[in-house]
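With one protein chain removed, the remaining protein chains of the complex are shown where they sit.
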Amino acid sequence: MVVGKSVARIDAFDKVTGRAMYTDDLADSRAYVAKVVRSTIANGWVKSIDTSAAEKIPGVVKILTCFDAPETRFPTAGHPWSTDPHHQDVADRQLLTARVRYYGDDVAAVIAENEVAAAQAAKAVKVEYEVYPFVLDAQEAMADGAPQLHEEFPNNILAHTKMGFGDVDAAIAEPGLIKFEGWYETPVVQHCHIENHICYAEMQGGKIVVVSSTQIPHIVRRIVGQALDWPWGKVRIIKPYIGGGFGNKQDALYEPLVAWLSLQVGGRLVKLDMSREETFANNRTRHAIRSHITSYVRPDGTFVARILEAFSNQGAYASHGHGIAAKGMSSFAQLYQCEACRGDAYTVFTNISVAGAMRGYGIPQAMFAGESHIEDIARGLNMDSMELRRKNMIPVGYVNDFDKNEMYFDSLNQSIDKGMAAIDYKRKLAEYQNQTGPVRRGVGMAIFWYNTAVWPLSLESSACRMVLNQDGSVQLQLAETEIGQGADTAFAQMTADVLGVPFENIYVVSTQDTDVTPFGTAAYASRQTYAGGFAVKQTGLLLREKILKHARELTRMAEFNLDIIDGNIVRTTDGRVMMSLGDLATEVLYSLSHSEHIVAESTYQIKSNAYSFGCCFAEVEVDIPLCKVTLLDVVNVHDCGSLINPQLAEAQVHGGMSMGIGFGLSEQLLFDPKTGKPLNNNLLDYKMATTMDHPDLKALFIENAEPTSAFGTKSLGEPPACPVAPAIRNAVLQATGVSVNKAPLNPHILFERFKEEGLI
Amino acid sequence: MYDIKALYEATSVADAVSLLVAHPEAKIIAGGSDVLIQIREGRLAGCELVSIYKLDELRGVSLDADGTLRIGPLTSFSHITKDPLIRQIINVLGEAVDMVGGPQVRNIGTIGGNTCNGVTSADSASTLHAWDAVMEVTGPNGVRQLPIKEFYIWAGEVALQPGELLTAILIAKESYEGYVGHYIKYAMRNAMDIATTGCSVNVKLSADKKTIEDARIAYGVAGPVPMRAPSAEAAVKGLPVSQATVEAFGEAVLKDVNPRTSWRASKELRLQLAQELAKRALARSIQLAGGDI
Partner (left out) sequence: MQTQLVTCTINGKLTQTVVDTRASLTDMLRNDYRLTSVKKGCEVGECGACNVLIDGECFNSCIYLAVWAEGKTIRTLEDLLGPNGELSDIQQAFIDEAAVQCGFCTPGVIMTAVEILGMGRRFTRDELRKLLSGHLCRCTGYENIVNAVEKTMNKRLDG
């Protein structure tokens, strides 16, 4: 068995030798270079565009403006399509727009022979605007009289999502309850995959072929078709290796535009390579969310009623929209139990960069608010916060009405116990009580709630194809993409076990090409091993059955007495190797009487979902006069079910923790309040962690095999980023006694708070 | 591909001067870690460049006959840090430039470029100010020297006249002999960052290590250009080595510094840091000089 073993990544050799090909490595040098002309206002209309000067620049091929582009509006979110119009994503994007809604909006595009000419021409395009006032803050955008972005959404409210159970008003009438409330706020952050988004397009064989750094080739195909009003079958998307995605590339970004631009120059090859600055400001970001939580608690710490109001900053276009705040609200309703609960989440358009999917999908924001609030309640009650958590946490046996998720195991308590031991929590907690002096230490923690995949909110479907080669090796194809997380390796491990073929004989076709790759909705929602696992198992069993049928013919033995073990057909009654799989495959393929290409393909529709829980513990040192937090130690514990590949799982958790550390301590994309222009959309001014900004990262696991899963596994990709920021915040609280309710806990925010509290 | 109108590669200092005279609009490019970025960003797009990258004569560190430390302006940060003379005479400079960006940037970035771009946050600048560096400039009219304080005119503007380039950074013997210093870079991360505030302090202690004979302090990002804090220096000169002296030093810097609020940091935070860093850098300098604090 290879599932559960730490085998090396199947793409590692190519990646350490420079042979792994990414989009730009594949782009032919004859490609025209396209550049987007971006608005220099945050809100308004393009009145006119003068391209005459730009057209004179040598090397310029064509300039297309918003007045040349079709009016068609299309959705961009990387969700499965819904044939029910009520469940379709909001179609509010155009290829180029005359109605500018944020600073940097796409008003025109230059096609040139080289990048210098393209940049010069983009600069030389003169745009005249009708300028409107703009609004950057979600709550300000909801106010009457605020600048409006989309006519069809009054007060800029894209969605008001409601949630609730029980009767809050009746519940809070109980005498003796203690009320706690607080505001919690998280910033706009960005994915910062090291490969920027890039795509190129060309007409080939009567189709528009787009090669793109995307997580979601089949979804992008549909969206390009919609955007261009072009038959979906005439769109072909190819996804090679990609340099990270983290949700940003779970959206159609510039594939529709590059496809359209190619068509404007006779289907010639056009490349659109985002700069880092554009990747920050003109792709997608994480929603900034401001939350207000009210809790009514009995003096013993039992929660009675809880109310959440959340204001989620969508930026200029709908993208993934209300899904993010809604998911956060689900976690609020489930992670801690109470008698009555009410939630209102407002997802609001503003004139900033567009927010979309990002690792955690609303849960990092919700955990920052929720887990900070828990700590505040514990302080208020003078109660150990761990005791408070354990008292109210989602219990074993809980079943959610909507998605039928069941809490099968005591994952949270187990994770907490493991994390406490790993960081020596109790001793440190005691040691760090009542410190004085300028430099103080503290420990803190946070738990998290997550689920796996998107059923029943959306379709969950994954298709797989397996082909038996003449030598007994197997080609494996899935639409679920490798984006760095190790999906290809995990699928190969699963396939090897299901078929009984050695791991090294499984060849994963890593590149997705929508013309040949089976359908699947690809990499998001931490669904790969869960959703892809069903497709692999079902298809593997089909292939196995076919192989054994042929084995019966060739060996004259009963199928039920045959098995495939280590690449051989084995008679189970005595363990004799009857023939190798290679001999079987060769014999069958070249048989003059009964030739067959042995292949299996199937679609699995997943109608389940699975919880994923865990926690983070953090130890910090706070230099109060310098307003600086140093993270000394950090441990994440996850129950993601059975591990397919423990070493890769651990590595994936490290990456998520690092992202969580940035979210908690340093990262924030800023917009100029005077112009709406992004201020720090580059890797120098946007402070993602370097090697020197965090300690060694510890990732631990609890392996409760998930009963609903094909391989006992469930979500792990996103969860690691979810609990880290509040754990750090709670550690700072223990160290200093100061509750900092705004992330990131950078020197600017700490300075303000320490001054308010009289520490400096 | 950079939007460069023309590139002229100088083969000697004299050639560089002639090229600069012949192409008055041209910018000097040394390592390029600043100029190329500005070209790409658009600020310098379409410019002409005179490259001095190949002038090895401007690389390296040496001692003049009178004991003056001569730093070639094209010496990369990493080579400054590794240089034995720097380690021996002004170790703090090597430490300061070892905090610029990351390793690759320190291999290409030059100390001359770091000063000639006139940026207040430059990690070398506060230390060079605090050690009374002298800038040697060569132009069509020959060689001239000026104190670093006069070299910096305003944010992004230095006292290079048309046709001139920086050919040495000098530190006179009396400026370094007996002094020991410490630099603190305060930034939002521990690598790949520019200083929110940088503070370089050095001291000369009495023979018994009990009295501060002289103290010098300079800041980056406490004003539009790197600056000294004369009130603080005066406030502790001749005072005993003590915590009270350190506190007085921190108090006094407020009379000198004048940071501004930007999205990178508020004036109030920068003032808080200016004080705190002054105290910590002084205390550390005293310790390095053998004082007990």
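All chains are identified by letter, namely A and B, in their written order; residue positions are counted from 1 within each chain.
Here, contacts are C-beta pairs under 8 Å (C-beta built on N, C-alpha and C of every residue); 3 or more make two chains touch, one makes a residue touch a chain.
On a predicted model such as this, the values are computed, not experimentally measured, just so you know.
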item: Omitted chain - touching chains that are shown; value: A, B
item: Candidates B:M192, B:V241, B:V257 or B:A281 - the one touching the absent chain; value: B:M192
item: Sole residue of A:D106, A:E195, A:E255 or A:E339 that reaches the chain not shown, by the stated touch rule; value: A:E195
item: Per the touch definition above, residue among B:G101, B:G118, B:G163 or B:G181 touching the missing chain; value: B:G101
item: Positions on subunit B contacted by the hidden chain, ascending; value: 1-4, 6-7, 9, 29, 32-33, 36-37, 40-41, 51, 53-54, 78, 101-105, 107-108, 190-192
item: Touching residues (missing chain, whole complex) on subunit A; value: 6, 8-9, 11-18, 20-22, 24-25, 29, 116, 191-196, 241-244, 246, 273, 275-276, 483-486, 647-648, 650-652, 654-659, 661, 682-684, 688-692, 694, 696-697
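Just so we're on the same page, only the chains that are shown with their structure count from here on.
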item: Separation of mean Cα positions, subunit B and subunit A [Å, integer]; value: 43
item: Of subunit B, residues touching subunit A in the complex; value: 1-3, 42, 45-46, 102, 186, 188-194, 196, 263-266, 268-269, 272-273, 276
item: Complex interface listing, subunit A residues touching subunit B; value: 114-116, 119-120, 123, 625-627, 666, 670, 672, 679-680, 683-685, 687, 689-693, 746-748, 751, 755, 760
